[in-house]
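All protein chains but one are shown at their positions in the complex.
Order as written gives the chain letters A, B and C; numbering starts at 1 within each chain.
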């Protein structure tokens, strides 16, 4: 705590909420065969991030790939005690492969926090979050926030196999009750999940739902949230230029109003990445 | 020698004299505050290089600088016994700064040998070579060649200070008698040098002269070689694209015939880098 | 102390660095104080409401990006009521970029947005995404002249014309814009380009073609800025691939009076203030007391002296 205090004193009056800064890398280890967890040391501006916000990360150039653009990455964990930010990312293309080369002692050039995070109605009692694959990275801070707000959290983690389940520990530490479903176990399909959620809701009514990373899950939660009368939000992805609302590249089509037929483009980085499920068009 | 033989046996029939290949780096050390000596392991094609030829070196990308083009570099020493090539280079711009980062165990991507080297008339008795700065890098293999051909070699090394004199050892090992002149010592000016060369010539007539790296020295040797009736060659530099005669970028103006007034462009990489002094235009 | 101010027609800018249209929005104000800028050029608007192109709208290239945004627009009324008041909180002139479907509409839109707070109007006659095959007003000298005439007749604000680089003879278009009454030229918009994902065989942006922006194409745009500056008397504002003070200075030496920075702000949102500082440092190092004195001071090689010389 003392350390934290000193760090905050060193920071100039934080008039600009978004900072482009070098973050010292603390660790960058594989969590399974596909994902790495990047932990960096953060200053006040970075730690002010809210659940659902993201950072825009510069990936080091590698050989022929200069990785010209930054890459958007959700905050997986905001550890204000230790003054750390966690990113959980899938190593897939040129950019994330280059990110994967960062080592303790290197610095991560990150821009953020940016975007509209989750907003949880004050009276929320029971949050259900369902995430698949990398979607899990984004949902964890919501659990932290919901529990801090006094709500109960049930997190359903869906993955191809048990070995690919991630984030369980972060969620349980935050106080969520975690339910794992896998393709291997044949309980990750929509029908099984719908059954599970209906039973859960019957036992303890769900009044807020959140998801990320799967169209299939989004459609299921859209249906159930409407039926249950629960609020619902979804974190979306799109290719980005600036992450600051400037280039208007990261649009997706949304209903002009919740439930409306008429569509309009909105910027995932600026109006989102978290959107009301009722205005979101499944893809 | 056994090692050498094995290496040569591994090489495919050398129908193509110019090879683009990875050369294992053996060492890359500073020889003074400005120059580094890069020693690489070479195959038969590389070791077939002749005095005055050069290689076109790919410099690793570094940060924003992709060092798109290769850099021409003279062969400073062809060590056929050890199967090594030496490059002596000045660290000055983006490319050479990147070259300077190569470490033992890395590989150097080199294209060569290319260019027309020195050609020494068979009956040559006494070779005088005068080099300044990086010019010395280029002249050393000529000493080796001349002595192998039975000629005597006097090498004049000119430098700003004693500390910047390089290549003395290579030359002496080859059997040349070395004379050092420096600005600090006030004996590197043209007048002093001219005196020295005249005395040398009087004692032991010079019938071949070579130089590299200084316009001032070129003009002096042009005058003296004409007066002494000695042959003379000079190694020149120019910005290059391909080093294979293809792009016609590396031209300089030359006399159409030795001594002629009419000028024409010739490619430094293809018709040179070694030219007859009598067709060379001082700059 | 270096005098950083530059004059663009009747307008004096505190420094020569401004945003390129379509690359700045409110969000940049979350990163630094936009009052530091020489000017704030806003995203092009049309008076008709537009959603823009379908996504994906951006692809990463080597040292460059391919953007295909179209001109999403909320119209002139929204601009007057929201955009202008927002940027008026900053102490930098607002330059309003506009586009339209016809010459008359260019004039009408210029009139509609000539409101207090707007210091100049930039005519985007060159957006490569709007018309099939990239054809635009800016590819034709006569159409360019008429667009400017229509606008100068409709407003007393200075008109800047942002040229299209997708032309054979930029000097001719530059002269046409000057004849039409332009106060300054922005040279230039983005070169039309495309890229294909060879695994899916699909174009990398949905709209097939887009504008290539960023450092990769700077030498082409720099050449055009030079040619335009040679062709006209009015100030030229360089634009294309500027991502450092060195790039900005290169444009100024070639004849630009000021510069616009686009894609570089996406890569590094603080780049514009850094460029301003960097130009200042260069001027100090080179003993230049007024930044405006850099404009057009490239020293050509003497062709004759060079003709048969081979010096490095």
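Quick note on the criterion: contacts are C-beta pairs under 8 Å (C-beta built on N, C-alpha and C of every residue); 3 or more make two chains touch, one makes a residue touch a chain.
Remember, predicted model here, so these are calculated numbers, not experimental data.
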Identified contact with the non-displayed chain, of C:49, C:77, C:153 or C:206: C:206
Missing-chain contact, candidates C:56, C:158 or C:180, resolves to C:56
Residue, one of C:38, C:158, C:215 or C:235, that touches the chain absent here: C:215
Thinking of the whole complex, not just what is shown, which of C:14, C:36, C:194 or C:292 touches the missing chain? C:194
Return the single residue from C:71, C:254 or C:267 that touches the missing chain. C:254
Where does subunit B touch the missing chain, residue by residue? 16-20, 58, 64-70, 111, 114, 238-242, 244-252, 264-265, 270
Write the list of subunit C residues that the hidden chain touches. 51, 54-56, 61-64, 66, 133, 135, 139, 166-169, 171, 191-196, 198, 200-203, 206, 208-209, 212, 215-217, 219-220, 222-223, 226-227, 246, 249-250, 253-254, 282, 297-301, 303, 306-312
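Operating definition for what follows: only the chains that are shown with their structure count from here on.
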If you average the Cα atoms per chain, which one ends up farthest from subunit C? B
Junction residues of subunit A - those touching two or more other chains: 66
Subunit C residues touching 2+ other chains are none
